[in-house]
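Accompanying notes for the structure given below.
As you look at this complex, bear in mind that one protein chain is not there, while each of the others sits in place.
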Amino acid sequence: MAHAVISCLHANLAALEAVLSDIDQRAITTITCLGDLVGYGPQPNEVVNLVRERSIPSCQGCWDEDIIEGLNACECSYPSQLAERRGHQAHQWTAEQLSEENKAFLASLPMTLRRDRLLFVHGSPNSQHEYLLPDMDAFAALERVQTADADTLFCGHTHRPYVRELRDGVIRVRVQTPADPQAAAEREMALPVRRIVNAGSVGEPRHGNTHATYVIHDEATGNVEIREVPYDVERTCRAIVEVGLPPVFAWRLRHGFEYAERADDASHVCER
Amino acid sequence: MARWALVSGLQGDLALYEAIQRDLRQLGRVDTLFVLGDLIGPDRDANALLDRLQDPRRGELAPQCIYGWWEDQLLAERGYRGERRADPLRQQFGQAAVEALQEAVDPGHLAWLAALQFGFIELDCALLHGSSADVGDCLGPESSPLLLLDRLTRMDVNRLFTARSGEQFCVELAGGGIASTVRDLAGERQLQQVVPQRKVIGIGGGLRYSLYDPGSDRIAFRSVGQQPGSRGRGFA
Partner (left out) sequence: MSHTVLLSGPPGCGKTTWILSQIQSYRGPSGYLRVTGYPDEGLAQARDGGLDLAYLRDQCPDLLDLGDLDQALAPHPADLLALIELPQFHPPAQPGLAGVDRRVMPQLQALHLNPDRHLHFGRDPELPRQDTLDFSHLQAWSLNLNATVWDPDSLSSFWFELVNGAYGDVYRAKALMNLPDGRAFFCNWMVSQEGSQFLPLQTLAPPDGRPERLSRLVVQGRDLDPAAIEATVRDCLLSDAVLELQQAPLRQRHTPPTRSA
């Protein structure tokens, strides 16, 4: 059975509608959402309403948590002062707009969802704020999946979709204790094959163009397809300006840059 | 070359601390004393020990302290950890233990305890109570090598000293590797990684402590009262 995994909708209704339509065309009925329904984008209530209408199971993202709990992200999670100020601006606007009912819905979302050996999280099993980047240390990546007792871990948060298979892992250790310090015991641990699937971002893509991204996982074959879906970006950009969010958000979205830029923007120069 | 002494789990026992200080004086060549948490516990009044740690006697090695699991529980219960309370302690040892722990420490010591750090990074070594994941993370000789490697990686250090399990051990990562395939919208690439040469060292607790020579990477596991002349239970 094929199921779709979506993440990081960020209050972008046009993008969510396009992705759901793409999923519907494939006659896929099981959809899982990895959180960050709101934040930066102009239609927080509309997006939450649509997720609720479609009864899409969702885990809680860092934005969803922050909107309910108040700003929780530590300062160092923003790459710059500018990004932090903009994040706070977007946070305040979103918190004002969201209905109490929708806030209660976001508060009710679980941190993780599990179906058999599939685990769904926003950032990592450890934290909604942790980024599992495609090139991160392979042992650390495997540890996240293994400790969570899963075969495949679905995550989002980075806004760049990828599939990583970890295999042929072996760790050899030499263990010494005071009982017999001279005779060190050697052990070998064969590591299991595990996968991390990042679903990318529906509402705030950052993979090089403006298309929304999500993934389709076929449980029978194990195949994962990364889908790119064009949508009416201008509709969302117009809405950003109309609702009074900073126009630079529209500019960034239109050019495929995240609202809160990372410090690795192409022009980054001020390395210490 | 100077050595470090690594101590933990004093749990308010000033006599034990004085015995360790005597031991170190007799051994010589120890220039830094690290106390990796659990200065306090529910079983005895910790105020005299806390006074001494903050105000060492002449001729004693001045201790470099971090907080451990017991301090973390006390600080949580006393409101120093935001909304968090000493629930793990309550679940494991009951309400009586929470109260005993609070009685063991004069409120005048709380500010000093609250200022203690989570750990030290010295050279390429992380000195922690539990691990880089959590102060309560209990690493031992039987811990999954994958977990140990992860804890080293999180701190990006070559040596991780831990005290939480109370055990003395050294797990050396001695080889291996892992392959991975990453596929994204740009294409597919293969990554290969080898296990780095790193160690996790359990320093023990209470009577049992460890010496470490960062120059030679030599560890010696000791117990208080062990003959100073004996070669001890060390190994390279």
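Miscellaneous remarks
Letters are used for the chains, namely A and B, taken in the order the chains are written, and counting of residues starts over at 1 for each.
Note that in this section contacts are C-beta pairs under 8 Å (C-beta built on N, C-alpha and C of every residue); 3 or more make two chains touch, one makes a residue touch a chain.
Just so it is clear, the structure is predicted and the values come from calculations on it, not from any experiment.
Interchain touches from the omitted chain, evaluated on the whole complex, reach A.
Screening A:Ala83, A:Val229 or A:Val243 against the full complex identifies A:Ala83 as the residue touching the chain left out.
Checked against the hidden chain, the listed residues A:Ala2, A:Ile28, A:Met189 or A:Val248 yield one contact partner: A:Val248.
Although one chain is not drawn, its touching partners on chain A can still be listed: residues 79-83, 85-86, 246-248, 251-252, 255, 261, 263, 265-270, 272.
FYI, only the chains that are shown with their structure count from here on.
For the pair chain A and chain B, the distance between C-alpha centroids works out to 35 Å.
In the complex of the two chains, the chain A residues touching chain B come out as 126, 134-135, 137-143, 146-147, 160-178, 181-182, 184, 186-189, 191, 207-208, 213, 226, 228. The touching residues of chain B, counted against chain A in their complex, run 133, 141, 144-150, 153-154, 167-186, 191, 193, 195, 208, 221, 233-235.
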